[in-house]
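Take a look at the following structure, please.
For chain A:
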Amino acid sequence: MHVVEYLVIFAILLAVVAFVSAPVRRALAGRSDDAGADQAHAGSLAELEAAREAKYRELRDADLDHRTGKLSDADYDELDRTLRGEAIAIMHDIDRATIDEQ
Partner candidate 1 sequence: MDPSRKRAIRLTVALTAAVLLASALVYVSFTAGNKEFTASQLLARGKPGQTYELAGTVLNGSVQRDGTTLMFRIRDPKLPLSVPVRYNGIVPDPFAPGRAVMVAVEKGSAGTAYIGQGNSLTTKCPSKYQAAAAS
Partner candidate 2 sequence: MALIGRALLIMALGTAGFGIGASIHGARTGRREWVDAGRRSVYALAALATIAFAVLEDAFWRNDFSFNVVANHSSTTTPAFYKLAAAWSSQEGSLLLWVFLLSLWSSLILFLVRKRAWEITPYATAVLLGFAAFFTSLAAFWANPFTTSANPPAEGAGLDPLLLHPTMMIHPPMLYSGYTLLTIPFAFAVGALITGRLGAEWISLTRRFALAAWLFLGIGILLGALWSYTELGWGGYWAWDPVENAALMPWLLITAFIHSIMIQEKRGMLKVWNVSLVLGAGTLSILGTFLVRSGILDSIHAFGASTLGVPFVILLAVMVMGSIGLIVWRREQLRSDARLESLLSREAVFLFQNLVLVGMVFVIFWVTFFPLISEALTGTKVSVGPPAFQPFIVPLALILVLLSGIGPIIAWRRVTVANLRRNFALPVTAGLVTLFVLLFWPGGPSSRPFALIMFALAGFVLTSVVQELWRGVAARRAMTHDPVPLALVQLIRRNRRRYGGYTVHAGLAVLLVGVAASSSFQHSDDVILSPGQKAHVDGYTIRYVRPVETVSSQKIGFGAVLDVTKGGKHVTTVTTVRNFYPSQNPADGLIGKFFDTSNADSEVGLDQNLRRNIWTVINAQPTPLAPLINKGNSVFAAYAPQVMTKAAKLPPGQAQSAMNGLWAERDLAVTEIARRFVTHPWPTEFLLIVAPLVSWIWLGALIMGVGGLIALWPVPSFARRRERVASPARPTAPPPVPVREPV
């Protein structure tokens, strides 16, 4: 019974080591999935995309607040202009970041 248990343990250990070390072994063999990915750049782009999604949400929330009477027309127009300006600025930054990546 113990022999079987030791075999099972050894098999699990092998499987774990093989699975966990696979990316490192592939890189050492020169077979990386995504050679040359610029992680710092990808991080900035992701940050901008998160900011863009947040700005869209803010635009929609302001729109809903206006439609449900929590913002006057004048306040809403000013807020909408400000938010759209901020959204456009973020999209400019995304465009620049995307071009840099290319």
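Here is how the candidates were picked: all candidates are chains of the complex that A comes from, given by their letters.
Quick notes on this structure:
Note that in this section a contact is a pair of C-beta atoms (placed from the backbone, for glycine too) under 8 Å apart; a residue touches a chain by one contact, two chains touch by 3 or more; residues count from 1.
Keep in mind that this is a model prediction, so the values were computed, not measured.
Within this complex, chain A is touched by candidate 2 out of 1 or 2.
Residues 2, 5-6, 8-9, 12-13, 16, 19-24, 26-27, 32, 34, 37, 39-40, 42-43, 46-47, 50-51, 53-54, 56-65, 67-72, 75, 79, 84, 87-88, 91-92, 94-96, 98-99 of chain A touch candidate 2 in their complex.
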